[in-house]
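Note that this complex is displayed minus one protein chain, with the remaining chains in position.
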Amino acid sequence: MAHILFNSLLVTLLALPAVVFAAGPWPALRRLPSALLIAGLLAGATAAAISLCHPSPVASDLSSFTPFPFVLSLDRLSAYFLLLICAVSAPVVLYSAAYVERHYAGRRRIWLWALLPLFLLSMVVVVTASTAFAFLFGWELMTLFSAGLILIDGDDTQRRQKLFIYLLMMHAGAAAVVASFFLFLPHAATLDFASMRLAAGLMPAGLRTAVFLLAFVGFGTKAGIVPLHVWLPKAHPIAPSPVSALMSGVMLKTAVYGFVRFGFDFLGTGPAWWGYLALAAGALSGVLGVLYAIAEHDLKRLLAYHSVENIGIIYLGLGTALVFTAHHAPGWAALALMGALLHSLNHALFKSLLFLGAGAMADATQTLDIEEMGGLFNRMRTTGTLFLIGCCSIAGLPLFNGFVSEWLTFRSFLGGATLSAATAAVVLPVMAGVLALIGGLAAACFAKVYGVAFLGRPRSVEAGDAEEVPLAMRAGMALLAAACVIIGLAPGIVLRPLSAVVQELLPGASLPDGALSIVRVVPWLAVAVIAVSILIVWVRRAPRITPTWACGLPGLNSRMQYTSAAFSKPLRKVFAQVYRPDRTVLVEPADQPYFPASISYREVRTVHFEQALYRPAVNGIVAVANRLRKLQTGNIQVYLLYMFLALVLLLLFMRLA
Amino acid sequence: MGLISLAAAKTLASSAAFLFITVLLMAAAKRTATCIALFSAQCAIITAQILATAYLHRSGEGYLVAVLVFAVKVVGIPYALLRVVRGLKTAGEVDTSTTPAQSVYITAALIPLAFVVVKPYVRALAVDGQLLAAAVALVLSGAFLMVSRKKALMQVIGLVVLENGIFVAAITTTSGMPLVIEIGIFFDLLIGVLLMGVFVFRIRDTFEHVDVSKLRRLRG
Partner (left out) sequence: MTYALNVLQLMLLLAAAPLVRGVVACLKARIQNRRGASVWRPYAELRKLFAKEDLVPPTASPVFRFSPVVLFAATVAAAAFIPVLNGSALLGATGDFIMLAYLLALGRFFLILGAMDGGSSFGGMGASREALVSTLAEAPLLLGLTAVAITARTATIAGIVRWTLAQQVFHLSAVHALALAALALVAIAETGRVPVDNPATHLELTMIHEAMVLEYSGPSLALIEWAGAIKLSAMMALLIALFVPWGIPVSLSAVGLGIALTTFVLKMAALAVSLAVLESSVAKLRMYLVPDFLGMACVLSILAVIFTALMR
């Protein structure tokens, strides 16, 4: 059954571009692409759900069409990520049905509906591949199709520059991933996952470390851990909103999938420093990501930096699990891994919701700058409520899904104290403090975003005239928000299948006692909070609408409210060492000493990693390339000399070998 | 009597924790009077420690040492230093080269360092690891106070904190010190503080301040 559904998903995704091109110009069929796509994704989600209970080793074998083995399979881990992709993409496609109507016409609409299924297909191939060739094929196509989708929105010079950086970094990462696969070659000639699993046990320790490091760098580039994150805030904001949602919510998780495959499935156990490396990367990404996000007021850049932060949280969980497997505590490792995997799903859900909400807000106010918004809740009630659910989820507040995964990660940190190794017993509980700091900063940032954008008075004419978005867009967001709330209130729904996934990756792991107590407590907690709230709301009287005290100031206008920059100022001042802004104040004096003609203030946030890390690297590579250019003299005799030298060296080599 | 021996054992077990807290608070203090009060509290904890040790080892000398420590270090030296502070009028604030926050962080980093450093000796000497680490932490933080504070009076305080650390180390490793050595150390310290007090006034009268960074002008 799962086979059939899965193959129908693949067929739908593959055939849809053709359908779109064929049905293109006819307006009667304009709902067809989205409807077919949603149907296909639902089939895929069902296939994944079935496979979580009964995994199928071979779901689809396309080796006959390709030069190398191309097999797709659905073991539990792949099924989980397939479910993530399908379950998150379906509401996004529903949203796009209306979004694409409003924003794109003619050829651009056709191309978007053609590329979107191919993008989804590449991601499906990546997470269900069971041969290296299939995996790499899907991996490269993900980058290409997402680049194509970004180009649909326009290709001026600035966008091209950012796209170039995106493609460059993705290819660098892909090179590392390819290298890590190819290091298996001497031991596993066919490069399918089963033989790679066996081969990893036979590889020497140095080779395993090399594989791990290459996989870490390669998948880390795609996931966006600091310092490999510089492409994220460039690429995600310039894509159309549904595509940003998919890139941020779903594409980053394929990198997490790859890292989990390599770190836990292939390589099994390794030294503890692997875990510490992942922990350091996770902590750094989490803290720096959220700190950079707090300083932003462009909505999509802010959300992009928050993706960096959440990937940091996921890597904290993965690093903890690696440390536990190194110290032979598979039960705690299972708990940490569950936290990381659940956070992947949760992040996919709420980040997509937030990006879709950002698209709705941009539609209503024609801007992405929250400093120009304000008072949107009164004009867009549904979007406001759904965006609030997204903000509460990403802040990790109880009764929403973000809290469940952060809770699991916290509990796994506590387990570190049971280990006998002193380093682990100290580092892991201290990471609880780091995670608490990240959570607090994220809550502050989203309180700022929601408060400035949706509450208070409108700060611009467009914000005052904002209108609610069409039903399809709201329905897409509502589905994602419903998933966030359901997982938050009844986490058992996801945790039980997830424990099966983790059992498959870490055989023989049994969770520690009381590890999943949240499943029992959260419903009661929800009952308590909701019951008290309903009681109060039911009992109290209607209010009187009248201007309030406001310290006795008469005409309050929107300029008197706190702006986003003002809200984040105390935090930016405390963490000034991270931002190190470049400030210039130019005063144009006039005749009278205390009344200048004008004062201008300019603040530029320095972009550290680009200046400190990438620029020197790029300059170094360019310098080496310039030196190598001298080889190309243009003189034919020199070229003949090169050939002659090559011949001589080859003869010597053969003699000596 | 069982209760008293229990209380004595618990005092010994927990005094290290309180010593650490006084060390951290002293790093964060912004007024000299606060530092002197914290020093007095530190010596009170050490007195309690000596009393507990004396009770557990049934040593009469220990009680005498405790009384002496109380008289000289909890009452005498802080009183003398407070008089200097009142007399100088400019020494009310602690002038530091590092912000209070940085001092706290550095001192906090010294504490695990102390633990790591004493680890091999704990097993060899069969002593309480916490107390030995507290002693080393006192020495290090006293030295840090001397380095980072600019007023001469604070350097005296850093010196006596350092001496406190040596004293705690002595108590821990020998479980009670012979009385003669203790009296000798006391007299050393008393003379040192008196001389320093006298010198501080002389420095102030000659140069009209006690900022040691300005002493750098005394170069050839």
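Letters A and B mark the chains as written, and numbering starts fresh at 1 in each.
Criterion: a residue touches a chain if its C-beta (ideal position, glycine included) is under 8 Å from a C-beta of that chain, and two chains touch if they have at least 3 such contacts.
Worth saying up front: this structure is predicted, and the values here are computed from it rather than measured.
Enquirer: Specify the residue from the set A:Gly24, A:Pro398, A:Pro470 or A:Gly492 that touches the hidden chain.
Expert: A:Pro398
Enquirer: For a quick check of understanding: of A:Ser64, A:Thr157 or A:Thr546, which residue touches the chain that isn't displayed?
Expert: Counting the whole complex, the residue in contact with the absent chain is A:Thr546.
Enquirer: With the missing chain put back, one of A:Leu62, A:Val426 or A:Leu586 would touch it. Which one?
Expert: Only one listed residue reaches the unshown chain, and that is A:Val426.
Enquirer: So one chain is hidden, and I want to know which residue out of A:Trp26, A:Phe65 or A:Trp524 touches that hidden chain in the complete assembly.
Expert: Of the candidates A:Trp26, A:Phe65 or A:Trp524, A:Trp524 is in touch with the missing chain.
Enquirer: Touch as defined at the start, partner being the missing chain; which of B:Thr32, B:Gln130 or B:Asn164 qualifies?
Expert: Touches the omitted chain: B:Gln130.
Enquirer: Tell me which stretches of chain A touch the chain missing from the display.
Expert: For chain A, the residues touching the absent chain are 375, 377-378, 384, 388, 392, 395-399, 403, 407, 410-411, 413-414, 417, 422, 425-426, 429-430, 432-437, 439-441, 443-444, 447-448, 450-452, 454-457, 514, 517-518, 520-521, 524-525, 528-530, 532-533, 536-537, 540-551, 553, 556, 558, 560-562, 566-571, 573-574.
Enquirer: If the hidden chain were put back, which residues of chain B would touch it?
Expert: Touching the missing chain: residues 6-7, 10, 13-14, 16-18, 20-21, 24, 28, 99-101, 104-105, 108, 111-112, 115, 130.
Following the convention adopted for this analysis, only the chains that are shown with their structure count from here on.
Enquirer: Averaging only over C-alpha atoms, locate the centres of chain A and chain B and give their separation in whole Å.
Expert: 53
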